[in-house]
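Below is one structure, written out as structure tokens; comments come after it.
All protein chains but one are shown at their positions in the complex.
Let's turn to chain A:
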Amino acid sequence: MDTSMEQDQVPFLSSSSHGIDMIEGEMSSSSNRTNQNGLSTLDEPVIDTIKRDLGAVFRKFGYAVIPRHSSTLLQQWDLWGPLILVTTLAILLQSSATKSSTGVQFAEVFTLMLIGSIAVTVNSQLLGGKISFFQSVCVLGYCLLPLLLSAFINNILLYIPTKSTIPILHIIRFLIVMTAFAWTMYASVRFLGQTQHPNRRMLVLYPIFLFYFLIAWLIILHAHPK
């Protein structure tokens, strides 16, 4: 009895217990009908779903910026944040003059993100940690937010005309990007470092360090506004 009571709260049945099929079927259809009444107006649940998902995405951004101990980023991963951040970063890093190579440059950032995530995942799994590809894409992507902000500031700074021989502007840009890089590293270390044995933490962090350093370097090298 307990089994069927629990199972009728799940409107979608995926079990194959044949003994009490009849009872399960009726109970779930009555509970499903009350669910249908609640879901019959598509507006309400869809808006709820959208609100929840949007809320989750923003919450993850919050965790990426101010790292707290939370399992949200790892256990309830989603790829919306990485998509938005990587696309925005790719747009900000455009600087080519010829039309044909803008596409290639745009794709560079995506390829970098993809290969970086694969490298981090494989490395982490080989070292005994349990992390899937999607989780590492999620963490690496969300923690990109500080670097994205620094790229944005970078682009704005490049519009300030400077005629002095001392490359003050470049020094400021370098410092800002390096600060963002350190912040990003700290955030992703707090999330990805959890999954590892303390002795192996440095080994796991090395590809993450390389990945973010590459992106930071791309940002610094973007010295000519389009």
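Basically, a contact is a pair of C-beta atoms (placed from the backbone, for glycine too) under 8 Å apart; a residue touches a chain by one contact, two chains touch by 3 or more; residues count from 1.
By our rule, contacts and distances are computed from a predicted model.
According to its UniProt record, the chain left out of view corresponds to "Golgi apparatus membrane protein TVP23 homolog" among "Cell division control protein", "Golgi apparatus membrane protein TVP23 homolog", "ATP synthase mitochondrial F1 complex assembly factor 2" or "Glycosylphosphatidylinositol anchor attachment 1 protein isoform X2". Per the touch definition above, the residue from A:V46, A:I156 or A:M202 contacting the chain not shown is A:V46.
Screening A:L89, A:M113 or A:I131 for touch with the missing chain picks out A:I131.
With the whole complex as reference, residues 3, 6-7, 9-17, 21, 24-26, 28-29, 31-36, 38-39, 42, 45-46, 48-49, 52-53, 55-57, 59, 71-72, 74-80, 83, 87, 90-91, 94, 99, 102-104, 106-107, 110, 129-132, 134-135, 138, 195 of chain A touch the missing chain.
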